[in-house]
Structures are given as structure tokens and as C-alpha cells.
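Here it is, the structure, as C-alpha cells.
One protein chain is absent from this view; the other protein chains keep their places.
Per-chain residue numbering starts at 1, and chain names A and B are given in the order in which the chains are listed.
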Amino acid sequence: MWKFFHRLASPPHFYRLAAIFAPWLMLPGLVLIAYGTIAGLFVAPEDYQQGDAFRIIYVHVPAAYLSMMAYMIMAVSGGIGLIWRIKLAHAVGAAAAPLGAAFTLLALLTGSIWGRPMWGTWWEWGDPRLTSELILLFLYFGYMALRSAIDDTLKADKACAVIALVGVVNVVIVHYSVEWWSSLHQGQTLLRKGGPAMDSAMLYPLLAMILGFTLVFGALLLRRVRTEVLYRERRTRWVRKMILAPQGGR
Amino acid sequence: MMIDDVAEQPGIASGLVAMVRRDLLLVWKRPGDVLNPLFFFAMVCTLFPLAVGPSAEQLTFSGPGVLWVAALLATLLSLNSLFVADFEDGSLEQLLVSPQPLPALVLGKTIAHWLSSGVPLVLVSPLLAITYRMPTDVVGVMMLTLALGTVCLSLLGSIGAALTVGLSRGTALLSLLILPLAMPVLLLGANTVSLAAGDEMYSTGIWALAAYAVATLSLAPYAAAAALRISNE
Partner (left out) sequence: MTAKLSANDLTLVRGERVLFHGLGFALNSGELLLLQGQNGSGKTSLIRAIAGLLSLESGEIFWGGVPVLQQRQLFHGSLVWLAHSSGLKADLTLVENLEFEKVLRPQSAREPEEVFERLGIARLKRLPVRFLSAGQQRRVALARILLADVALWLLDEPFTNLDQEGRELVIELTEEHLAGGGLCVLAAHQDIDLEATVKMVRL
């Protein structure tokens, strides 16, 4: 069992395994998203309060959830890379950042679109979730800016690991403090505390979308990590051999 | 001289205290450096009435927020120089090869930084608060939040400063890294003062800031020390 993990941490083995696994994540993911989209748009009944506007949650909730998960992945992989000095872990963190930032942006856009019919405005600072999500976007930008500012790859990896770990603590603090702030100013929220009451016709497409998005995220992450690994290991023998091989490598 | 004996190591507290003393001595030799963030603080406070108008109502209402944002920006400005000077003359890397625990030395530097930038800010703030028509009892609350808040900011800032020391565009990057970390501090500080201004219960905010200060005091030096080692590789 340990041997499996040990081999996984080795870049050439990971490169091969990731190529094999990725389609197994991507295809079911896309299928789930397809089901979720169709069911969410056409099968689920209207929300008694929000009408058809609520349907954006089928994109917003998965995006928001993944934006958080991506940051957790960055922090955990950074921690693993720092403590056990596994270079692949750093590659995972580097690969996850732009993906996470993209999902954060998506969550913000869909959140804004969702809020428009209800608030009458494109942005409501008083919504604690939206504001927290914006701060998360800033954390992502800081991480990516730090990475691009340091030339040496290993040094950049370690520095970004530190900022990701500090950031993860900050995410929690931001969540609670923004909630307190919002309660002071009685802003309007998208989701009431305790979550919206949903019947199963609404819920199943949502679960499908969440799972589907997660699988697709996983597949995209694997692809990005493969690219990272290829770039980082570009001078090693195994990469050279693979690229120069007759078939041109897969 | 017995080379093989391990000479007695100086204690941790002495390292921290010596660091504080050295940095304060350096500030003493260049007292003008203390004034820069203070003037920046005052200037930012001037920007708002200029930009949005001097109506009394608006000033009283926005006072806590504006003062806090100005204090945050001024602290950010002063954080740039936390490690840069030591990095440039090579004294920083000497700290890294000292038997003294690095987090203690970093904490010493941060304390000296707070004493030379945060404390003056707190002391000057009443003058600016008066221009924002802040009642005296609220000014007291504001000074308390600023005192606690600047401690948090100096500590959080030391992490960002440690990560960006030696980088060519480090200044802008420092702000980008620290601001998201500083947002909860700003939030707690400014809103606590607003609550006090509105005659509402504000102790939650004070306790939260105090807790945050204690938490950052115990954790930030370790993160900053790790970041310094990484930056100096």
C-alpha cells in the first residue's frame, strides 16, 4: 500500500497514472453535469419565493464549493510539500491555483447574477458569502502573484506553501468576521441560515451538479498537474526519452 | 580558549530584548522615519472630506471607517521597511545563522516596529478623530481598537514582509498579500468603533481583537521565521 503512494509521488509514475485516471473522472463528471443542467433547468419546479432566478444555484453552489476546496488543496499540498519535501505536492498546489481562482470568479459572477433580480443591484456588499468570496479571490491573486514574482521554482513553491497555509486560516477568520459584520448591517443574503428548504426534485440536480463539477475539477487538475510536472522535469531523462520517443509520447 | 566546550548560549529573552533595543536604537538614529507613516495617515484622512464633501453628518458617520482605513494603509506603508534594510546590509542572514531561535528575533523586530509605527499612530489618532467630530468617549474606544489592531497588523505584516524581502517588485506584492489578511482586523476595529459611536454594545469587537492579537502574537513569528528562511535561500 505504501509502495503505491511512494510510486505516486514519483513524477514519471504520476504522469502515467494521471493520464489513465483523468478520463474516468471527466466523462462521468460531464454526464452528471449534463443531467444536472437539464434537470435543474427543466425538471425542478420554480422556487416559491424566487421564481426561476434560483436556478443559477446549479452553477453557483458547485463553483463556490470548489473555490473553497481548491484552496484547501493548495494549503494541504503546500503543507505536505514543506514537511515531507515532496516536489509533486508543490506541483499540485501550483496547478490548483488558477483553477480555484477561475471557480471563484465563476461563483462571484453567478452570485451577482443571482442577486440582481432580488436586490435590484449587481452587487450587494452586505451579503456575507459574496464578500467572503471576493476576499478569497484576493487570496488567490496574492498566491499567484507571489509565485510569479519568485524565479526559482523550489523557492516559489515553499513561499507559496507558507502563504497558502496562512491564507487557509484567514479564510476561516474572514468567514466568521464578515458574517458578524453583515449581521450588524442587516444586509440581504442569498441563502438564509440553515439553507433553503428544497424538495428532492430541486435537490438531486444540485447534488449531481456538485458531484459532476467536482469530478470535472479533478480531471482538469490532473491534466494541469501533468503539465506542471512536464515543465518542472523538462531536463530529466525520462521526459526527454518520452518526448523523443517514436510516437512522440502521450 | 577551549574550543570543544559548547559556550553557554544566551537565553531567548535576551535575544528578543536585544533585538528590540537594536531596532529602536536604529529608529532613534533616524527619527524622521517615524514621521512618514504618520503624515501619510494624516493625508489619507484629509482625502476623504476633499473627495466626498465636509458635511458634518457624513464625517461623523464615516469617521471610524476612514480613520481605520487610513491607519491600515499607513501601517502597510511602514511594513515595507521591516526586513529590507537588514536584507540589504547582510545583517538579516547573520540572524539566520545565530543560535538564537529565529521566531524570537522576528518577534523582537516586530515589537520594535509596532513601537515605532503603531504606537505613534495610536497617539496621533485623537487629533484626526477630532477633525471627524468624534466624541471623546468614542475616541477612547478607537484608540483601544487601533492599539490592538496595529499589533495584529504588524504581526501579520511581518509574514508578508518576510515572504517578499529581496523581491524586485516586493512593495506592491506585500500589499496584495497582506490586505486580505488585514481585512478581518479592519472589519473588527472599524465596526467596533461605529458601534461605540452608536451607543451600542461594542465589547464583542474588543474581545475579538484582543483574541486575534494574542493568536497572531503566538503564531505569526513562526510563520515569518519560516518565510525568512525561504526568502534567503
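Definition applied: a contact is a pair of C-beta atoms (placed from the backbone, for glycine too) under 8 Å apart; a residue touches a chain by one contact, two chains touch by 3 or more.
These numbers come from a predicted model, not from an experiment.
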| item | value |
| --- | --- |
| Contact partner of the left-out chain, one of B:96, B:127 or B:214 | B:96 |
| Positions on subunit B where the hidden chain makes contact | 1, 3-4, 6-10, 14-15, 18-19, 21-22, 25-26, 29-30, 88-91, 93-101, 229, 232-233 |
| Absent chain, residues of subunit A that touch it | 151-152, 154, 235 |
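FYI, only the chains that are shown with their structure count from here on.
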| item | value |
| --- | --- |
| Where subunit A and subunit B are represented by their mean Cα positions, the distance between them in whole Å | 32 |
| Residue ranges of subunit A in contact with subunit B within the complex | 135, 138-139, 141-142, 145-146, 149-150, 152, 154-155, 158-159, 162-163, 165-167, 170, 173-174, 177-178, 180-181, 184 |
| Residue ranges of subunit B in contact with subunit A within the complex | 159, 163-164, 167-170, 173, 176-177, 179-181, 183-184, 187-188, 191, 195, 204, 208, 212, 223, 226-227, 230-231, 233 |
